[in-house]
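Quick one: structure below, then a few questions.
Let's look at subunit A:
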Amino acid sequence: MTDKKALKRESIIQAALQLFSSNGFHKTTIPDIAAKLGMSVGNLYNYFSSKDILAQEIIKYTSEVLGEKIREVNMLDVSAKEKIHKIVEIYFSMAQEKPEMIEYFLRVYLSNREVFSDGCEGMVCVSGFITEIMIFFDDAVSSGELRNQDFFSAFGLFMGYLGGMVFLKGEGVLPKDISYYIDDISRNIYYALKA
Partner candidate 1 sequence: MKKIQIKELIEKIEGEAELDFTFRGGVIEDVRINFGFYRGIEEILQGKDAWDALVITPRVCGICNHAHLIAAVRAIEDGYRSAGITLTLSPKAQKLREFTLACELIQNHIKWLYMTIIPQLEAYLKIESEQNHAMKATYLSSTITRALAIFSGQWPHSSYAVPGGVTCDPTHLDLMQAEALIDESIRFFEQVVTGMSLEAYLSLTSVSQLHRVEADLGRLMHLIGSHGMAASGQSYDRFIVFGESMLSSSGKSIATAVSKVDPRYVEESVQEGTVAKAVSYKKRLYETGPLARGMVAKRPIIKSLHKRYKDAMLTRIFARVNEVGLLLAQSKRLLGEIVVDEPSCTLDMETRCVDFEGYGVVEAARGSLIHRTKVSEGLIKRYEIITPTQWNLSHGTEEEDGIAVHAMVGAKSIQEATFIFRTFDVCSVCTAQ
Partner candidate 2 sequence: MDQVQHSKPKLLWLQSITCNGNTHSFLNHPDLFSILSHFEVVHHPVLESDYTIADLTALKVPCDILILEGSFVEKGLTKNGVEVSQMIAHYGNEAAHIITAGTCATFGGIFKQKDPKHISGFCFDHEQQTKRYEQFASKLISLPGCPIHPRWLSYVLMMLSRGHDIALDTLHRPVELYGYTVHTGCTRNEYFEWKIDTKGYGLKEGCLFYEQGCQGPYTRGSCNKILWNDTSSKTRVGTPCFGCTEPYYPKNRLFVTRTNMGIPATMPLGVPRRAYLTLTGVVKSFKIKRFSQRLLEYDQ
């Protein structure tokens, strides 16, 4: 793919991400997305052959962006406690700055499983993110900082908590700015998982 094509592809993803998150997946059409970008519907189909495929590419894209940021944390020579803090920070600042990404994950990916059943089974499209979380856990257990347990019991605690907070933020329920909660939540997660 040429650079120009890659840029175009990313801009389609960005536009679709916003529309899917704000208007809902089913209500958004390909012509809507094309219109927002000022490109022809035919041309958009050159990049993504269907709305479902576009939806799947978006989840891969967001998972990779998030995964890339956690990967940087994994590379740092700091304690698991500090890493948890950084991951929470990344997650919440993404919810602040690019709310559409997290919204997309919660409102589109998790709510429209039929769209993702063929091609995005299980963790296939979120592996960029999951892999980094696995590496974080693996490191933290082998260094003796976190307690060894089943992956999903730890993963559910960590990600369910963060997802829940972002959901509350999206619903407008949180009385304070989400960044206010970073310290406490990081500490809670650490104490729940520590060895």
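Some points to look at:
In this text, a contact is a pair of C-beta atoms (placed from the backbone, for glycine too) under 8 Å apart; a residue touches a chain by one contact, two chains touch by 3 or more; residues count from 1.
Regarding candidate selection, all candidates are chains of the complex that A comes from, given by their letters.
In this text the structure is predicted, and so the values were computed from the model without any measurement.
When you check 1 or 2 against subunit A in this complex, the one that touches it is 2. Touching candidate 2 in their complex are the following residues of subunit A: 121-124, 126-128, 130-132, 134-135, 137-142, 146, 148-152, 154-155.
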